[in-house]
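Here the complex is missing one protein chain, while the rest keep their positions.
Take a look at subunit A:
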Amino acid sequence: MFLEVQHIIKSFGAEKVVKDLSFSLKAKQTLSILGKSGCGKTTMLKTIGGLLSPDSGKILLDGEDITETRPEKRNIVYLYQEDLLFPHLNAYENIAFGLRLKKIPEGLIKEKVGHMLHSLELEGQAEKMPNQLSGGQRQRVSFGRAISTNPSLLLLDEPFGSLDTGTRQRMQELFKKLTAEYDITSLFVTHDLKEAVLMGDQIGFMQNGLLTVYSDKKDFIQDPQTGVQNEIEFWGGLR
C-alpha cells in the first residue's frame, strides 16, 4: 500500500478528536471521506500532512515512516476549502510558487507552469492577480500550485465547499481529469454525499473521530449511517 495510517490518535486537551484511525490507500487512487462538521476530518488531514503531531500511531508513505517528519519534508500538500492564493503574486507566480521553493531551474518552471495553465484551462489568465479571478479560477490556480510540485499525496479539505453548484460540478470533472493526467494519490474530504461518491475510488465515512472505509461503494450505500438510504428514499418519494 502507498499510504498506511496505523492507529492514529489525536486529542486536544481532554477531547479525543481522532480515535484509533487506521486505513490504507493504493497509489494513484482517491479516497473520499464523508463526514459532518466537527467529526475530526480536518484534524485527520492535518495530522497526515504533518501540521499536527499525533498522540500515538504511525503514518507510512511508500513504505517510509513519516510520523515524525516535518511537513516541508513530507511532499504532502494540504489544500484548504479557501483557495489561499498569495495576494501579492499573479496566477503564474502562484502556480510557480512551490517550484521556486524547490529551486527548480527557470526554464523548467516556465515549461511546467505553461503546461499546468493549459491543463487548468487558464490560458490568458497568467498575468491576472488573485482579486481579478473568479472563484472557480482561483480554486483552479490553487490546484495548479499544489499539483505542479508533484506531491506524493494530496490532501483536500472540502476544496469545493465555497463554490456554487455549477462551478462545483465543473471543478469535480476537472479534478478527475487532473488526477488521471498527473497520477495523483489523494484524500478527498467532503460533507457532500454526491461528491463523495463521485470523487472517490474508495469511500470512507467519518463520525465522532472514527473512520470506516468501505471495501466497495455498495457497502457504503447500504450502510444506514452514511445517509445514502435516506437520500434514495427522499428522491424516490418525489416520483
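Note that contacts are C-beta pairs under 8 Å (C-beta built on N, C-alpha and C of every residue); 3 or more make two chains touch, one makes a residue touch a chain; residues count from 1.
Note that contacts and distances are computed from a predicted model.
K.L.:
Can you pick, from "Metallophosphoesterase", "Multifunctional fusion protein", "Sarcosine oxidase subunit alpha" or "Spermidine/putrescine transport system permease protein", the UniProt protein name of the chain not displayed?
P.N.:
Its UniProt record gives the name "Spermidine/putrescine transport system permease protein".
K.L.:
Of the residues listed, A:34, A:77 or A:120, which one is in contact with the missing chain?
P.N.:
Residue touching the absent chain, from the options given: A:77.
K.L.:
Tell me which of A:35, A:50 or A:159 is the one touching the absent chain.
P.N.:
Once the missing chain is taken into account, the touching residue is A:50.
K.L.:
Touch as defined at the start, partner being the missing chain; which of A:11, A:149 or A:207 qualifies?
P.N.:
Final answer for the missing-chain contact: A:149.
K.L.:
Check each of A:97, A:143 or A:188 against the chain that is not shown and name the one that touches it.
P.N.:
Selected residue, touching the omitted chain: A:97.
K.L.:
Spell out, residue by residue, where the missing chain touches subunit A.
P.N.:
46, 49-51, 70-72, 74-78, 80, 82, 84, 86-88, 97-98, 100-102, 145-146, 149, 155
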